[in-house]
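A selection of the complex's chains, in situ.
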């Protein structure tokens, strides 16, 4: 408990430091690093706070709460990026957290989990992986169809916003249909989240922590997005790499390190559930919602991405399905997911 | 029985009305609507007639008869379109019935079937879905390879007709190998088509109905194809949308509504069998046969389609495999298939 308190204090110190640096017009790279770290930290405090709040309501509600609130930093980053007209950063932040979660975090969880199991195979219930494979394929297929139409320069590609909006609404509808059935089945089965991953905090403290973290996430995201452009220029890294790797890991993936910890404790079902729910929520909930929200901005977010990322998304969805669909995964399969992430990162590095 | 008689009479009245309008040079949109409805109707009467005829021979023969004759309207539309030099309409009619059956009809059947089942999961024997997934992938892969070669502007793309002919012959050979084994296994097992979906008609009446429907299909198809061009112009819809959505639904999908009805009655295996057989027959039998037949016309049908449809076909085949390959499907999976169809329709609408 004390360790949690110390870490939490350190995180809020980082948030405050980020704010001071921002208003003091400090060096962009410094702001970028500090606010990036603060973002990752805030994502983590949101995680443990929701877990403790959820301890009152059972695992199904906790899971739903956790994935929704856990994506808050992500949501804020994209909204501020859209408001600042940084469409590329907004889109790469979403793409990046999909890749980081589905390939890097899931891959690490599988690799660690398989090493810890007696016979080198990590086993888990195949239902959720298959459900999420379906949802991910649906999202990815909509993106691929728009990408193909864009590549061919069809008349349809002039209507990307309209088509993306239709796709977003359909995706949300299917996601809700799934979530409804999933939560109902979970509540009925009360498949145990036997003990929270981090230990339970007092209820009122958790609520306060949640509020504080949420507000911090909003502020830190704005400072972070503000610092990206000058920082990237100074560092000489490509914007694609920044968005796809750094922003993604800071804004979203850090939180999911818990999945790797769960796998190390042989809580395989829970580990898979954390990553999978997160991936599906970004693809089928966050992205569509942001597309609809972006109608209020001057620049619209769409499902249209560059060919290499269309390819990456389709291949990611297939790899995740192939590796986790049978409810078994070996060390080398986790390594394969991580390798795929590193290749993507390398390509983007040279972009 | 009386209801069937009334509906049948109404359908033939539509056929006659279509003919009168055609020869009276009526407004194209009116002809288009009337003959389109007549086509859907004729597809339906062919369906119930073959079912009754088949009641004499057992389910395996009935299935084979039904899918073959059920595709007659489709066949006539494409032939008349080819004869009229309407290559785009011909190709879109085939593509459209693949998409309409594999995504829309199958999706609706799964959604309805899952809702009707006790636990929200529609269950069926996985053998047929897996077989048809293989066949569909083979067809789609030939199309994708030709598409990739066409996209790259290779020398090979100058020889699309020759390559398509080779592909068509190979596809037919594999399809026949599958059909032979499938029918033999079916006849041996006599897996029950316990009762026909529509009730049995007298044998001689069925034969007459079949002959009448077949001849009507031929005439109505010609009038329908004739009316497409002026009707599309008057309505201001894109030709792609007309071919891919309207013609497909009129010419082929209506017939398969029976699959949705079967799913509603919890005859899951039969429902899956009707859609799956239909999809595979279009991809692996009708399309190849039409490619070979088109060698007699001035314009040749090939397997080369626009990139967005290549993408659509590959993704369709993968989605159908992923969703039905395990012999289980939930409501949201049916909804996902329907959503994919709607996104494709939206893209084509703007084409």
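Residue numbering begins at 1 within each chain, and the chains themselves are lettered A and B in the order written.
In this section, a contact is a pair of C-beta atoms (placed from the backbone, for glycine too) under 8 Å apart; a residue touches a chain by one contact, two chains touch by 3 or more.
As the structure is a computational prediction, the values presented were derived from the model and not from experiment.
K.L.:
Hey, this file places 2 copies; any idea how many the whole complex holds?
P.N.:
My count for the entire complex in this file is 3 copies.
Note that only the chains that are shown with their structure count from here on.
K.L.:
Averaging over Cα atoms per chain, report the distance between chain A and chain B in Å.
P.N.:
Chain centres of chain A and chain B, defined by C-alpha means, are spaced 40 Å apart.
K.L.:
Under the stated contact criterion, what part of chain B meets chain A in this complex?
P.N.:
Touching chain A from chain B are residues 120, 238, 306-308, 310-312, 315, 318-319, 322-323, 326, 330-333, 335-336, 339-340, 342-344, 346-348, 350-351.
K.L.:
Going by the contact rule at the top, pick out the chain A residues touching chain B in the complex.
P.N.:
Listed in rising order, the residues of chain A that touch chain B are 130-131, 133-135, 137-138, 141-142, 144-149, 151-152, 154-156, 158-159, 162-163, 166-167, 170-171, 173-174, 177-178, 181, 185, 314, 318, 321.
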